[in-house]
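What you see is the complex with one protein chain gone and the rest in place.
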């Protein structure tokens, strides 16, 4: 069985992420989407909320499961028998950061392959931080995130 | 009437900014320079000081006005009937950040055009953060910022 | 009167070019689209054909005129009183080439400003060379070029 | 059955290419390596030689087949039921070219996914053109290409 | 006598840094490695520890001395008669940051040359922050840093 993973903060998940999940899920038999938590960062949504929003917005993808972790990506994939890490690429600057990260992962887990999908151009300007900024000013986020995230953002910012 | 805008933190305004204002002001009938405030950032100069330094250093540009805002750029330009956002570009890395930002602005305000001017090469190494760092160590900032900013920096750092 | 120019080979003009013309034409009072001919290059369409296709596909833009030249861009703009050169930017690599070109133009014609518009993302993969390649293999070019260009390409490749 | 493809000129195939084939072959059930011929280019090896060298140097990869084509990649994959195009990425500049190409492919064949593998760092400086240049000056190409290619290069350059 | 300098935070020094020191030391008669301290940053190792680890891991390089400073690089090199600043380059993004910094240094100390060495590809994924992250999760850092740093990291993270 081919197993793959998408990793990130997902604070919150956007339509750009969902598009990557849909495409990656076709390339493996089982796709895990895993929230990695960095204890030195401040998040808008806590990890349980982020996992819950991911679950609600990915019900249409059959071979997908949601998880979270506070450790290293390399340790997670080794202990779960995952051989493929999927990453979305938006730009040449993205590429350079990802290149260093992928080499580091290869050093830690040589049998794991990092592969890259290009962000769908119509989603390429959407980032979790842009969505949070927009929601803070009560802007319209309806086209950028799943419905459940839109509702959760409204609650957070008291609309 | 063609209206344009230059946005930024301007903490403080540099000769590189002034050069962009001078060139952008020739491309529109009225140019607004607007200080956008991010409440999560720490600034050296508060917003009133930054507005004041901008006013003093742009008196020679006739069709220019100074303003400040705590909101979104897209909301500001829509409510002021501004159709052109000017951005200075120094490098390919700049370009990538600006590309994402410009697409986001287009999503929020489709009728507004973001256009890019290249930073004059002799000013391309000047940034507000570099100027602050230099002033902190009592370095010579005379060629990098307008006279009024030089004086204000000396006061801040007790020269 | 503000005069601007868009320059290129336009072999042939694509919908991406037309989109840039439409947006640039709003930023000046008169926009010239000028075919520059490099005698060392081989073209699919000769210069008269390219001018003709540009004329047919830009009739809806009122303040636009078509021209051609075998000289330097810097000489053309100086002799025609044009103060603004518009360039479309698709990527960071584009940016670097344009940066060098714009500095060279500034050296030759210091009073002329090169300004950059971002290519509309849905047109960003369209290039004249891609269109020629596709037409050669009898692929569908209908969404990529104006109607008159589609017809001209079919004639060239004997569909 | 998941089918994938690696495309290129392979003039000649290098150890860098072989490394990508080995890794891509693990991600699909059947991998096609297809030589695409551009009639306007001059090649060192003709298409039959290139196919033969590919065959000899990929015998150890079970689920791999070699082919050649004079058409468009998008047409080839559609007519062969291939859903995944693999591309190797070495650098940010590579990325930008590949980004445009992948968007073009998506326009022509929306159901096909282009995915990217990073070039193994120890192979990242190896290109077919570098190998040809080195062989021309009778340099040592042994570590850069498969044995059969080394022999073929020696014959071409009369060592 | 030709004097050169390598500057950085070195929190902690890695095998990638050591490789740059070894190569730079051959290009000058005396090489200074100087820890620059930014009072607004939090470090894992304090400046005395970082200097000590540098001393222990560079004993094999004869013409090298270790120092630390809380000032500007430009002031340090001017007061020590150093004419060459060495910087390691890993990527195009690195290049752009370094370009701005080098121009700034040139403005402050016109007689000083910044020259760039490429990071050895097998070390290019190693960064001090990656090493700290890995050590925090008790990962294997043995191939990435000198022996004395490995021991110091184990003490910090209580292995």
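First chain written, first letter: the chains are A, B, C, D and E, and each begins at residue 1.
Here is the rule we go by: a residue touches a chain if its C-beta (ideal position, glycine included) is under 8 Å from a C-beta of that chain, and two chains touch if they have at least 3 such contacts.
Treat the numbers as computed from the prediction; the structure is a model and nothing was measured.
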Chain not shown, its touching partners among those shown: B, C, D, E
Residue touching the undisplayed chain, where the options are E:69, E:103 or E:127: E:103
Among E:7, E:52 or E:84, residue touching the chain not depicted: E:84
From D:20, D:44, D:73 or D:92, residue that would touch the chain that is not displayed: D:92
Residues of chain E in contact with the chain not shown: 2, 23, 26-27, 83-84, 89, 92-93, 95-96, 99, 102-103, 113-118, 121
Residue ranges of chain D at the interface with the undisplayed chain: 90-93, 124-125, 127, 130, 133-134, 137, 139-140, 143
Touch list for chain C against the chain that is not drawn: 71-72, 74-75, 92-93, 96-97, 99-100, 103-104, 107-108
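Operating definition for what follows: only the chains that are shown with their structure count from here on.
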Fewest touching-chain hops separating chain B from chain D: 2
Mutual neighbours - chains that touch chain D and chain E alike: A
Chain whose average C-alpha position is farthest from chain B's own: D
Per Cα centroids, the chain farthest from chain A: C
Central subunit by CA centre of mass proxy: A
Chain C and chain E, separation of their C-alpha mean positions in angstrom: 48
Inter-chain centre distance, chain A versus chain B - centres from mean C-alpha coordinates, in Å: 34
Touching two or more other chains - residue numbers and ranges from chain B: 92-93, 96, 99, 103
Pairwise chain contacts under the document criterion: A-B, A-C, A-D, A-E, B-C, B-E, C-D, D-E
